[in-house]
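As you look at this complex, bear in mind that one protein chain is not there, while each of the others sits in place.
The chains carry the letters A, B and C, assigned in the order they are written, with residues numbered from 1 in each.
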Amino acid sequence: MCGIVGVVANTPVNQEIYDALTVLQHRGQDAAGIVTCEKGRLYQRKDNGMVKDVFRTRHMRDLHGVVGIGHVRYPTAGSSSSAEAQPFYVNSPYGIVMGHNGNLTNAEQLTKEIYEQDLRHLNTNSDSEVLLNVFAHELMKQKKLFIDAEDIFNAVRGVHKRAKGGYAAVGIIPSIGVFAFRDPFALRPIVVGKRVTEMGVDYMVASESVALDAAGYQLMRDLDPGEAVVIANEGLIQFEQCAAKPQLTPCIFEYVYFARPDSMIDGVSVYKSRLRMGEKLAYRIMKEFPDNDIDVVMPIPDTSRTSALELATILNKPYREGFIKNRYIGRTFIMPGQTLRKKSVRQKLNPVPLEFEGKNVLLVDDSIVRGTTSGEIVQMARDAGAKKVYFASAAPAVRFPYVYGIDMPSASELVANGRDTAQIAEFIGADRLFYQDLDDLVDAVGFGNKAIKEFDTSCFSGCYITGDITPEYLASIDSSRNDHAQAKKQQVAQESVGIHNGDSDED
Amino acid sequence: MCGIVGVVANTPVNQEIYDALTVLQHRGQDAAGIVTCEKGRLYQRKDNGMVKDVFRTRHMRDLHGVVGIGHVRYPTAGSSSSAEAQPFYVNSPYGIVMGHNGNLTNAEQLTKEIYEQDLRHLNTNSDSEVLLNVFAHELMKQKKLFIDAEDIFNAVRGVHKRAKGGYAAVGIIPSIGVFAFRDPFALRPIVVGKRVTEMGVDYMVASESVALDAAGYQLMRDLDPGEAVVIANEGLIQFEQCAAKPQLTPCIFEYVYFARPDSMIDGVSVYKSRLRMGEKLAYRIMKEFPDNDIDVVMPIPDTSRTSALELATILNKPYREGFIKNRYIGRTFIMPGQTLRKKSVRQKLNPVPLEFEGKNVLLVDDSIVRGTTSGEIVQMARDAGAKKVYFASAAPAVRFPYVYGIDMPSASELVANGRDTAQIAEFIGADRLFYQDLDDLVDAVGFGNKAIKEFDTSCFSGCYITGDITPEYLASIDSSRNDHAQAKKQQVAQESVGIHNGDSDED
Amino acid sequence: MCGIVGVVANTPVNQEIYDALTVLQHRGQDAAGIVTCEKGRLYQRKDNGMVKDVFRTRHMRDLHGVVGIGHVRYPTAGSSSSAEAQPFYVNSPYGIVMGHNGNLTNAEQLTKEIYEQDLRHLNTNSDSEVLLNVFAHELMKQKKLFIDAEDIFNAVRGVHKRAKGGYAAVGIIPSIGVFAFRDPFALRPIVVGKRVTEMGVDYMVASESVALDAAGYQLMRDLDPGEAVVIANEGLIQFEQCAAKPQLTPCIFEYVYFARPDSMIDGVSVYKSRLRMGEKLAYRIMKEFPDNDIDVVMPIPDTSRTSALELATILNKPYREGFIKNRYIGRTFIMPGQTLRKKSVRQKLNPVPLEFEGKNVLLVDDSIVRGTTSGEIVQMARDAGAKKVYFASAAPAVRFPYVYGIDMPSASELVANGRDTAQIAEFIGADRLFYQDLDDLVDAVGFGNKAIKEFDTSCFSGCYITGDITPEYLASIDSSRNDHAQAKKQQVAQESVGIHNGDSDED
Partner (left out) sequence: MCGIVGVVANTPVNQEIYDALTVLQHRGQDAAGIVTCEKGRLYQRKDNGMVKDVFRTRHMRDLHGVVGIGHVRYPTAGSSSSAEAQPFYVNSPYGIVMGHNGNLTNAEQLTKEIYEQDLRHLNTNSDSEVLLNVFAHELMKQKKLFIDAEDIFNAVRGVHKRAKGGYAAVGIIPSIGVFAFRDPFALRPIVVGKRVTEMGVDYMVASESVALDAAGYQLMRDLDPGEAVVIANEGLIQFEQCAAKPQLTPCIFEYVYFARPDSMIDGVSVYKSRLRMGEKLAYRIMKEFPDNDIDVVMPIPDTSRTSALELATILNKPYREGFIKNRYIGRTFIMPGQTLRKKSVRQKLNPVPLEFEGKNVLLVDDSIVRGTTSGEIVQMARDAGAKKVYFASAAPAVRFPYVYGIDMPSASELVANGRDTAQIAEFIGADRLFYQDLDDLVDAVGFGNKAIKEFDTSCFSGCYITGDITPEYLASIDSSRNDHAQAKKQQVAQESVGIHNGDSDED
C-alpha cells in the first residue's frame, strides 16, 4: 500500500505535494519522492525515509514548477525491494515519470514482455517500474511526435489489457501535464479534487480525500474503475473511461484498517463504516455470549478505537483506553558485544494497570493477522491484572494472502490458516474470541454507498475479484516471501542506477 | 517542562536511556542528550532535535558504561535559549554532569553570585547551567578530595537554600555514581524504580513512571519534596531529606495536560484523574445547562479524550471523534520568492464532516490558554456543518503565568486575562463555554492521594506556592518573553562553546 | 575536460574504480560517479564533489560487481550545467550507462534530432546525455533482442557519423560488458591496459595511463582515432576501427597543461614533452634576449615546474621555487552583514620574499589565458621585492576559444585577443614577456612520437581540426557563456530527475 498525489496548480507545488504526502504518510513510511516539472524539465527528490526526513530545504528549493507528483512507499508483497523510492522515470518516449499504489499480479510476465518487445531494461524489482514501462510502450506504439490526452487514454487502454492486479497511478509527461488512472476493478482508491483560486483552477489527484482537505481542495469524485484523467499543464481536465468492463469492487481492507478515518472512499465515510463495524460486532457478541460477564471494553489503539467505542455503547459496557500508545518510536541499536534485545509490542503500548485490575476485559482490534501481537497484548492485559481477557476482531478471520498491494503474510503465516476460532483464541491466549461475520463487514461498509454491489474481500473469503489468481501464483508469493527474507540484507543496501538525485550536502 | 532519566545498572545503559527518553519525548521535543560514565570518563551525545534524530548508531556506540543520565528539553520561560541541549558539564570539582526539569525563579541573582563568589563563567542562558554551578559550588565548599553520598546531600541542602522555583535534577559524578533531587515543594515530578536481574539490582530515576514501565523497572516511589537520592556506581542506593521545610504541593498542570495518562505521579493515576475531571465537568454542565440541546460530545485530541469520554457518558450523549489528528507533521519551507503560508491548526486536525452536519456539538479540550487555537477549532466545526458549537475546558480559566517550568504565555497573552467566561466564549466564537471549577479540579486529582493536601494551582489561582513570586518578577517574565521574541533569531543559531561533542559524520 | 575509467575484472571493482578516479581527479573536481553491474543490474553512486567526498562506505558497499565505470567531471563550455554528475543512464534499449570526456559541437542539432526521431526526452544540458542517446538510438535501430560486440561497433559507427567534436566515452550494457570509443580525430585521450592475475585477465580503459599504473595494469595502447573496444563480461576483448577517415591529431593542450606529467598519451611522455618545452623556450629567450640580466628562474607551481627547471638549466641561471602553493584550499563563506572578500591568487600562492629581494626574476607559467592571474602574480613578485619581473609562457599565445572539451574563456575574454606580445606584457605588468613558438611547441611534443603528423592546436592557431567550426558556432559559445553566467544560480541548484541514487544517510 502506498500513497500518491499529483497536482496541476497556478503556483509552485513543492510545498503542497509535501503537505499531501505528510497527510498520506500512514499509507507508506519506507520512502518518499516528489517530481515536479517546469519548462519541459523534470526535478526530482526521493529517498528512503519519512517525508519529514527525506525533504530538506535544499531539496525543496530545487523542486521547481506548478506541476508535480508525489509518492510515499510501503513495501508490497510482489515487489520485495525496499530500496527503490518512487516516482520512476523513463526518457523514452517523451520523458515520463510515474508513481503507483497497488500490485501487479503478472509483473513477472510483463517484465519478460517489456524486454522482448521493447528491449527495455528494468533495474529494480518494483512493479511500478514495470507499470511505467508498459505504459511507455503503449504510448510509444502510437509513434506520434506530438501527443494529446487521447493518446494517453489509448495507452491506458493498453495498460488495462495487459496489467493484472490492483493499481492507482499518477504521472507526468512534460509536454502534457499530469495524468492518473485506476485499475478496472477499482481495487485501489484515488480521488480528484479542485480548488478555485484567484489565479485559476487548481487540480489534485490523491489516494485519499484527506490529502485534498489539508490543501483546501474540494473533493470532485473518485476515479471510476478503469477511468483515467489528464490534467493539462494549462489547466484543462479530461476524464475518460479506458476499461472494457469496469466494475466497482473496492478493497474492503482499506476501510477496516488502512485508510484514515476522516477519508471518504468511493462515497463511503471510513469513520462511519468503522462505527458500523462496531455496531455489527456488538450484536454478534450479544448473540453469541448473551449473559456475558464483560466489565470493560478496551480498544487496541489506534484504528480500533472507533469500532470499540460503538461496540461498548451497544453492549452498554464502560469503554476505557487501558492501553496507551507510545507516540514516539525509537530504534534498537545493535552494539558490538551486546545482544539484540527483542523489541516487543511493549515498546508500542503501555497498560494503565488500574484499569485492568480484577476485571473481565474485552479487547477490540481491527483484525488479527499473524496472531503474535494479539497474543502479546492479551498477556499484557493479564500481567496488568485482568481476570478474564476476551478478544474481538472488527474484521473476519484473515485466512488468505492479499495480493493487490498490502504486504500481508503468506497463508502459512496467518494464525487463522487451518485453525478454527477456538483454536485461534487458544493461540492468542484469550478466554474467548469474537470475529466479525464477513456479511456484516460488507454491510457495514456497503451501507455508505449502495452503488457498490461487491467488494474485494479476498483475504477473508479467498475469492479474488480479478479472477486470475491461481494457486501457483499464491504459492510463488509464499516462496518469494521466504526468498525475500533471505535476500533482504542484500536488497536493503541496494542503491540503483539512475539520473542524478542531487543530494549534495551543501550547508 | 523537560524529561530526565538516570540509570545505574549492571549492563550497558545507552539503549535503556535512549528508550526512556523516547517514552518521555512528550515532555520535550526540542533537544535530547545522554551522558554515560565508564572508568571515570564521561561520554556525551546531545543535540537539538527529537530523540530518534539526535542519536545514530555511531553515537550510541560511543556511549560506554553502565551508568548514565539523559534529558529531553522543552524551552522554559526563564531559559529562552533554544540552542543548549542538556546535560551540562563542569570539570571542577570532580567532574559533574547534570540535567534538570523545571525553572529557577531567581536564576538572574544566582548567576551573579556564581561569578562573584566562585569566578564561574556561564556560557548560556539556561537555568540548568545555573543549577549545576550552584550545586558545584556547594560541593566545592566542602573541600574534600574524596566525597561520599553525604557530601552530595549537603550540597543539595545548599542548593535548596539558594535556588528558588521548581526543579527535579539528575546528575553524575564519575567517582560516585548517579544522584537526583527534587525541589522542597515537589513541584516537578520524579520517581525511582528498581529492577532485579540475575546480575544484580538496577535503579532508574525518571520524570514519569512510564519510563520505568518501558524498561521493566518497578516503581519504588516518588522522591519526597526536598529529597535527594544517590545511587553509587556499585549499586548502593541512599535517600535523604535535604530540605528544611518540605511540603508536598505538586503542580496540578501535570495532571491536566503534560504527563502521559499511563503515569502515576505522587500516587495519583493521571488517567484516572482525567476521567474524574470529565465527571466533575459533566455535573457542572448539567447544572449550568440543565435542558441542554447538545447532540454530540467531541474531544479535541489527544489529551482531552479521556475526560471527554467520561463527560459524554455522564451527560448520556453520544461521544464521537469528529476531529482526526494528523500524526505526521511536516515543515513549512521558506522558498525564495514565495510567501510563507501560515500553518494553522488545520495542519494538525482534520474534521470528519459527516459527524458535524446539522448537529449541536460540545467540544472538550483540556484547557484554554491563548484562545486562538480554540477559536480556529470552533470555526472548523462550524465550517464542517455544526449548527451550534459549545466548548468545555477540563481545567479552569488560565489567568496567570506559570513560572515553574512550563513555557506558558505571559499574562497579557492569556485569553482569560481580563475577560469573563462570556467574553472568552465570544472571543473563541463558541455559543457557550464551560470551565471546570478549580475546586473540582483539585478534588479530581487529589482524590487519588489523600496525602496531598495542596497543589500548586498558580496559573488558575495566581497563588504561587513558593511564596516568592513578586509582581516585579512576573513583569520581568513578560518583558523577557518579548525580548526573547526579538532575540530568537540570534539565539536559535547559537552554538555554544564546550568540550567535544564528536559528531564526525563518518559513514 | 573530464576523466573516465572502465573496468572488467575478476574481483569487485568498486575500490579500483574509486582509486582510478582519485588518480584522475585533476581532470575534474566538480562531480564524481561510479556505476557497477552485477547479474544484469546496475548500481550507481554519483554526486557533485570530489571523489573522497562523494563516496562513503555505505555507497561503496552497494556498488556490487566485477564490471564498472567511473567519471570525474569538469564543466565544459558546451555543457553549462554544473549539476549533472555522470554516468548517465537510459533504460531503452538494453539498459545503457555512459560517461564521456569531451564536447560535442553539434549538441543542439542532435538534441533536436533525438527528440524528433526517437521521442527521447533529455532532462539536462549535458552533451553526455546527448551522446548517450545518439548511441542508444543507433543501437536500437538494429532492433535485435540479443546483441554482440559487432552491434556495438555498428552503433559507434553511427555515432561517429552524427556527432561532431571531441569525445572519449566509456559505458556499460549489462548483457554485454564495458565498451569505450574515441572520436575519429583522437582529440581526447583514452588508453587500454591489462593485468594478468591468478583469476584471469583484467582490463581497464582510462583517460590517462596513470590510472593504469596505480592499479597495476600494464598499458596495452591508446585507442586509435575512431576506434572502439568492447570488453565482454566474460573477459574477451575486441577492438574495431569504426570511423571512415580516422586521423591522429591529438589535442596539444593535454601536454601543455591538463594531463599529469607521469602519463603517456599517444606514445608521448607528458613529462618529457614539458622538459622539451622548457628547452625550446630557453633557446628562444637566448635568441630574443641574448644579453639578459635574469638573476633567477621561478616556476609558477605546479605545472610549469618541469619546463622552468629545464629552461633554467639551459639558460644556466639559478632555479628557485619562490612561490609556495597552498595545498589546502578553503572556502569563502558569505556571512550575513559581512561583505564578501575577494579571494585572489594570494590564497593559492605565497611568495618566499628572500628569494625575490633585489633580483631580476623570470617567472615561467605553462600558458597565459585571461592574463588576470598572471598579472596578480607579477604584482606579488614586485611586492616581494623583485627588481625586474620577466614572464615566459611554455605555450604560445592563446588567441582562440577551445571547443573540444576544456572550459576556456571565449575569444573576447582572452588577453591575447587583439593584443601583441608587448601589449600583453603591459597588461600583466611584466617587464618583458616570452611566448613559445607554436612550431617549437609542436616539435617539443611531437618529438615523442613521430607517428603524430599533426596536433589540434586550435586555441593557438585558430585552425580547428574537425573542420566544422563556424564563426556562428564560436559566436554562440561566446553568448552562451554569458547566458550561462546568468543562468548559473538556477542551474547550480538543479537536481535532476532520475532513478534512485539511494543516499539514505543511515548511520
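Things to note:
Note that a contact is a pair of C-beta atoms (placed from the backbone, for glycine too) under 8 Å apart; a residue touches a chain by one contact, two chains touch by 3 or more.
Since the model is a prediction, treat every value here as computed from it, not as a measurement.
The chain not shown here is touched by just one of B:Glu84, B:Glu254 or B:Asp440, and that residue is B:Glu84. The chain omitted from view is touched by exactly one of C:Leu145, C:Leu354 or C:Cys463, namely C:Leu354.
The set of chain B residues touching the chain not shown comprises 35, 41-49, 58-59, 61-62, 83-85, 88-95, 97, 116, 118-124, 133, 140, 145, 174, 493-504. Contacts to the hidden chain, counted on chain C, fall at residues 11-12, 14-15, 18-19, 21-23, 25-26, 50-53, 55, 57, 60-61, 210, 213-214, 260-262, 269, 271-272, 305-306, 309, 313, 318-319, 321, 324, 326-336, 338, 341, 346-347, 350-352, 354-355.
The criterion applied here is as follows: only the chains that are shown with their structure count from here on.
Centrality annotation: A (chain centre taken as mean Cα position, compared with the mean over all protein Cα atoms). Farthest chain from chain C (centres taken as the mean of C-alpha atoms): B. Centre-to-centre, using mean CA coordinates, chain A is 50 Å away from chain C. Distance between chain A and chain B, defined via averaged C-alpha coordinates, is recorded as 36 Å.
We define each chain's centre as the mean of its Cα atoms; on that basis chain B and chain C are separated by 60 Å. Residues of chain C in contact with two or more other chains: 58.
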